[in-house]
Structure formats: structure tokens, C-alpha cells
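Accompanying notes for the structure given below.
Left out: one protein chain. Kept in place: all the others.
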Amino acid sequence: MIWRIVLFLWLAAGMIAGFLWAPVVPVLGATTRVFYFHFPAALVTTLGFGWSMVHSALYLVRRDLRHDDQAAGAAELGLLFCVVATISGSMWARAMWGAYWNWDPRETSIFFLFLIYAAYLALRAAVDGDERRARLAAVYSCVAFVAVPFLIFVVPRIYFSLHPDPLFGTRGKPDIDPRIMLVATWMFAGVTALFFWLLSLRVRLGRIERARHDA
Amino acid sequence: MSLPILLPVLAGAVSGTRGQWNGVPVDAELRLLAAYAAALLGMSLLLYDHLWED
Partner (left out) sequence: MSANMTVLGVSLLVWGLIFIYLWRLERRVKELERK
């Protein structure tokens, strides 16, 4: 259990550093700090959907339901972090652009992503039979993940957006204060660890439920 | 079910049409649509057998 306490302290330290130590970006002012929550949440959303896709593919190859447990859990958590990213983003939008929602390309993309994976969960709820549900959900997850790089990386770059420029700008190097980058990376590492802890809990709970259901 | 996956296509098509209407170059939208179609086609070819097992 010690690493969980480390995780608690890690994320607490990241938040404290973000608010008290790292500077603000001049254009963004105090709202810079939303970045330390928004950025990790958005990346972990992608990680979650990617993890789901990998385990979906593994399920299709090996037909082991443990992969389906991982895929379902990762998709649910990806959706949760998608909501966190959307809410933190819209709070930021309210502060910077005056409205919570502007149908900006990035805002629209993340909303599309939310719909895609909400449909994944709807599909799982609608199909009976563990193997059939796992197979159909795995196929959908693989197809759905095709949309992820387009929505997260391509669409926001080809349309004009009010959203702050990507960290890795056209010159290919991060043009952001190193202290901000350090805290953001620190928070990303912590939130990733949190994701895997939540996933472990979700998968284990799913297995316990299935064992009880079968018994 | 598949509507959310087709949303990028919808977005590209709508803005491409609007661009064409206004005489603005649309190569970015065309590349997006082509790349997305190719990616989806490739994935579908890989997954087809798994889908039609019943």
C-alpha cells in the first residue's frame, strides 16, 4: 500500500508546486493553473482509449476474457478522464474566452470523442453473453480508436482554434517555461499512475462480480 | 451506433463544402477525409472476420 501513499503525496506536491512555485504564462495569467489538471486528463483520456484498443485486439486474438475486462475498464476510465478534460477545458474557456462552450475545434473534438466511447458503453450494455459482448465491443473499440488520433491531433491543427497552441509548436521544441513543463509532466505521471490504480480496482471488481454471478 | 465514428467525416465534409462554396482552398479537408477513410478501411479489413462469426 506504500506506493498509494507515494501517489497521494506525488499529486499533492504537484498541485502545490503548480500553484505556488511554477510561474504563470503571461497571456493566460492565473488560469495557467488549469493546465496542470486539463493537460494530464486529456493525455490520460488518450492513454485509456489506447489501452482499451490494445486489449480489445488482444482479446480478438487470444479470446481471453481478462483482456475484455481491461478493455472495458480502460474505456470507462478514458471516458471519465474525457469528462474531466472537457469540464476543466470549459472552465478555462469561460475565464479566457467568456463562454463555457464555443464549438471551438478542440472542444468539438473532445465532445465527439466522448460520444464515440459513450456509444461503446451503450453497445456493451445492449449485448448479452460474455463472449459475444466482448467480441463486438472489441471490434468497436478498434474502429473507434482510429478516430482518436484524428480528433486529438489532426482536426485541431487544421482548423483555426482559440485554444492555446500545442506545446510542441511548429519548431518541434517546447516553447514553454521549463518549470511549467516540469510540473505538467509531474502531474501527468501522477495521473497516469492514478489511472492504473483505478483500472486495477475496476478490473478486480468486475471479476468479483462475474464470479458471484456465475456461482 | 456508427454515427459518432463518422463525425470527423461529417465535419470535414461540411467545412470542405463551405470552403469550396467560398472559393477557399480545401486540400487540408481532402487530406483529412482521405486519410481517415484509408485508416477506417484498413481497420475494417482486419476486423471483418471477427465481426461475422455468428
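So that you can tell them apart, the chains are marked A and B in the order they are listed, and the count of residues begins at 1 in each.
The rule is short, and it goes like this: a contact is a pair of C-beta atoms (placed from the backbone, for glycine too) under 8 Å apart; a residue touches a chain by one contact, two chains touch by 3 or more.
Keep in mind that what you see is a predicted model, and the values were worked out from it rather than measured.
Novice: Considering the complete complex, which visible chains touch the unshown chain?
Specialist: Contacts of the omitted chain with visible chains: A.
Novice: Hey, which of A:Met15, A:Leu28 or A:Val83 is the one touching the hidden chain?
Specialist: Of these options, the touching residue for the absent chain is A:Met15.
Novice: Out of A:Val61, A:Met181 or A:Ile208, which residue would touch the omitted chain in the full complex?
Specialist: Residue touching the absent chain, from the options given: A:Ile208.
Novice: Which listed residue (A:Arg4, A:Arg62 or A:Arg132) would be found touching the missing chain in the intact complex?
Specialist: Touching the chain that is not displayed is residue A:Arg4.
Novice: Can you name the residues of chain A that touch the chain not displayed here?
Specialist: 1, 4, 8, 11-12, 15-16, 19-20, 30, 33, 37, 197-198, 201, 204-205, 208
Note that in this section only the chains that are shown with their structure count from here on.
Novice: Applying the document's contact rule, which stretches of chain A touch chain B when the two form their complex?
Specialist: Against chain B, the touching part of chain A is residues 60, 108, 112, 115-116, 118-119, 122-123, 132, 135-136, 138-140, 142-144, 146-147, 150-151, 154-155, 158-159.
Novice: Touching chain A in the complex: which residues of chain B?
Specialist: Going by the criterion above, the answer is residues 1, 3-5, 7-8, 11, 15, 28-29, 32, 35-36, 39-40, 43-44, 46-47, 50-51, 53-54.
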